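Provided herewith is a single structure, encoded as structure tokens, for subsequent inquiry.
Every protein chain of the complex appears in place save one, which is left out.
Here is chain A:
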Amino acid sequence: MKLKAAIRYQAVELVQSAAVFCLIIGAIIAAVALIGLTKGAYLSVPNMGFLPYFLMPLLALSTFQGDIRFLMQMGLTRPQVIASTVASLGAACLFLGLVEAACVILVSFWPQMQSLYLMSYGLSNGPALDFLFMALGCAATSGAGLAFAALQMRFGTRRVVLACAALVLVGLTILTNVEGAAWAFAGTMSWLLGFGEGASLANPFLLFAVVTALGVLVAWAAVRRIEVR
């Protein structure tokens, strides 16, 4: 009963936030399209396709601390809190995927002007794969956000930010100083995202699934020792 109530509590909040986001983005795209129609111009805002992938980790970060406190006060165990949070974030990601797929089907200019996946991987891939890409991609970024939020609560913001900055610095140092590293990195990333020689269309989906799983694992491990005051 408690787990069900927890998922409902979190999912409603997250899906509502995602819905408001979709309305705002939809309004902007509609306004841009209208301007294009009235001016007889060809206007699009394709970069808005990245925004859901930024929204989800922000939602995970902004809601995690408050939710974990509330749910533990309601008597849920730490694993139950993580399970509820993952399920709720998953619901929001599925919602965004559905909205994306609906736009591909219903909005004539969507596939070639707004859908990040279809524009990158080909218009023939269809709404089902677009839905999966959006849902899994958002799940991956929210998994990363969830891991960051859990580590932040466990170790403190300063330590986590410094650790991330150090990792980025080490990475950049290697890329700039080791011969061929930058090319190798670019090549690997391209392959993982399904581009380049030998890459499969399944690669990005697998990448997103692995990142999601890692994020959830890190969050679960961090939450086990969290103290709630």
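In this section, a residue touches a chain if its C-beta (ideal position, glycine included) is under 8 Å from a C-beta of that chain, and two chains touch if they have at least 3 such contacts; residues count from 1.
Criterion: contacts and distances are computed from a predicted model.
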Absent chain [UniProt protein name; select from "ATPase AAA-type core domain-containing protein", "Spore coat protein CotJB", "Attachment p12 family protein" or "3-oxoacyl-[acyl-carrier-protein] synthase II"]: "ATPase AAA-type core domain-containing protein"
Candidates A:G40, A:G75, A:G180 or A:G198 - the one touching the absent chain: A:G75
Interface with the unshown chain - residue positions in chain A: 1-2, 5-6, 8-9, 74-75
